[in-house]
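Quick one: structure below, then a few questions.
Every protein chain but one is kept in place in this view of the complex.
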Amino acid sequence: MAIISSGDFSRRMNRRKWQGRAFHALCLLAISVALGMLAVLLVYIGVKGASGVDWDFLTSFASRHPDQAGIKAALLGTIYVISITSVVAFTLGVGTAIYLEEYTARNNRLARLAKLNIANLAGVPSIVYGLLGLAIFVRGMHMGQSVLAGGFTLALLVLPIIIVAAGEALRAVPASTREGAFALGATRWQVIWNLVLPQAFPGILTGVILAVSRAIGETAPLIVIGALTFVPFTPDSPFSRFSALPIQIFNWTARPQAGFQEAAAAGIIVLLVALLVLNAGAVFLRNKFQNRDGG
Amino acid sequence: MQVADPILQTKNLNVYYADKRVVTDVTLDIVRNRITAIIGPSGCGKSTLLRCFNRMNDLIPTARISGQVLFEGQDLYAPSVDPTEIRYQIGMVFQRPNPFPKSVFDNVAFGPRINGFKGNIDELVEQSLHRAALWDEVKDRLNSSALALSGGQQQRLCIARALAVQPRVILMDEPCSALDPIATLAIEELMRELSEEYSIVIVTHNMQQAARVSHFTAFLMADDTRIGHVVEYGESRQIFTNPQDERTEAYITGRFG
Partner (left out) sequence: MARDELTGSRAAPPQGNLFRRRSWQQLLPERIIKITLILCTSISILTTVGIVSVLLFEAVQFFGDVSIFKFLTGTKWTPLFTSQQFGVLALVAGTMLTAVGAMVVALPLGLLSAIYLSEYAPDPVRRTLKPVLEVLAGIPTVVYGYFALLFITPLLRGLSEDIAVFNALSASIVMGIMILPMVSSLSEDAMRSVPRSLREAAYALGSTKLEVSTRVVVPAALSGIMAAFILAASRAVGETMIVAIAAGQNPTFTLNPLVPIETMTAYIVQVSQGDTPNGTLEFRTIFAVALLLFAITLLMNLLSQYVVRRFQEEYE
């Protein structure tokens, strides 16, 4: 009755089993290559830069002499720019998400268009945002090549990330929560402020941290708006010119002297540690909020 | 119940999910070329028992068994046995129709192709669709997506797909639970016809269906201490008209379950 003779079948079965094992090995190999590259990258940077990271490195200005070069200006520049970016992107992003999720109907055509627009903005190359910032903030609004212009440019860049994450967090709040409050006569904003936002907060926070992590490492848009590569001063107002950590790394990488390449590696370590702390903080906060809600 | 030449047997079969025993001490002989129904209230381990016959439980990481399952006298769980070979000989139809998102033709041809069928595939597909009483409805749309068929047609397609590898046994896990009464009737008629050539084991929660189509019926139950043990097993006529165990009687007369 069988459609295949048993001899044929078992010969073929052996081959299929062998192929299966080979494929399994191939998949494992693929993921190992990916993870191996990550390991090699981290070890390489660590070996090259670890000796360069010390207090002097963090508190000295850039220098023509690699062994005296530090990242004081770049680090402070990054902190200032990212502070502006965080505040602006958080406010605009959460505001947009609340409007799109809580104030518009699911099939509202304008809202759908806005969401499509946001999805596409997320795919625009970051360097294009640099040109936007250059034309609008630096020149159009006469901010110059300032901390403020850099912060605003990066805020627009990461805005879609926050909107999408906050939108998801808001959608995850059950409709029954809102209905229960509306049934008691609460206004829409009372419902959002007192019930929906607290529940959605951990999700929103994760999105914001994701966005800030992205902004910290962005280099290209800041180059385009004219961030400096050699700054012997720290920014003293939102309108002063600035450098940033990734810019400093880029500049040192491009130099032929081995000393600067090591300084770049040291800068990368500082950058990666900052990202690590940020993401660990996100995980910690999220767990804390989840536990509070659960208990 | 003693059976002369059983096609499938279980001996003291226990199935565990992690530490929980979900099939308890089942010893059962399945009769060749007949329809055997496994009935019982939900959560009594019917489907788990059925899935031991083609080792589908292997796909659940925490599942393990003790005891024996024999197919033509061979232990299906012997170390030398590959579950893939078992499933080639023991087909299965699932609770919900689950056609692949491919054409009608490719659905039926899937099994023969992976198993290295070298004959005339067009003929085999046509024959399988005929046997599943679906040919007339789909012969003009063999290349359109199987997902465009109705629920009842999809389930018959899944039966045709199982038939195409010409298995010895067909396991059916509540095959009509997602279908309307007319589609159900079509599948039941089909099962009666297929039982001339195939041994069929069907899990159902629908007692009328078990009484209508099956030759033999096993009644499974779960109580405080034992989940999935056989209360009574025998000819369907006897089980449904003259049950020996009062729990069987209580169940088939609708007093619980």
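For reference, chains read A and B in written order, and residue numbers begin at 1 within each chain.
Everything that follows uses one rule, which is that a contact is a pair of C-beta atoms (placed from the backbone, for glycine too) under 8 Å apart; a residue touches a chain by one contact, two chains touch by 3 or more.
Everything quoted here is computed from the prediction, not taken from an experiment.
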>> I'd like to know which visible chains would be in contact with the absent chain if the whole complex were considered.
In response: A, B
> Among A:85, A:213 or A:243, which one is in touch with the chain left out?
Replying inline: A:213
> Which parts of chain A are in contact with the chain that was left out?
Replying inline: 16-17, 19-20, 23-24, 26-31, 33-35, 37-38, 40-41, 44-45, 48, 91-93, 95-96, 98-100, 103, 114, 116-121, 123-132, 135-136, 139, 156, 159-160, 163, 185, 187-189, 213, 216-220, 223-224, 226, 229, 246, 249-250, 253-254, 261, 264-265, 268, 271-272, 275, 279
> If the missing chain were put back, which residues of chain B would it touch?
Replying inline: 54, 56, 59, 61, 84-85, 87-89, 91-92, 94, 96, 98-102, 110-111, 114-115, 147, 158, 161-162, 165
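We adopt the following convention: only the chains that are shown with their structure count from here on.
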>> Roughly how far is chain A from chain B, centre to centre by C-alpha average, rounded to an integer in Å?
In response: 51
> Which of the residues in chain B come into contact with chain A in the complex?
Replying inline: 82, 84-85, 88-89, 112, 115-119, 124, 164-166, 168, 197
>> Looking at the complex, which residues from chain A come into contact with chain B?
In response: 1-4, 8-9, 12-13, 16-17
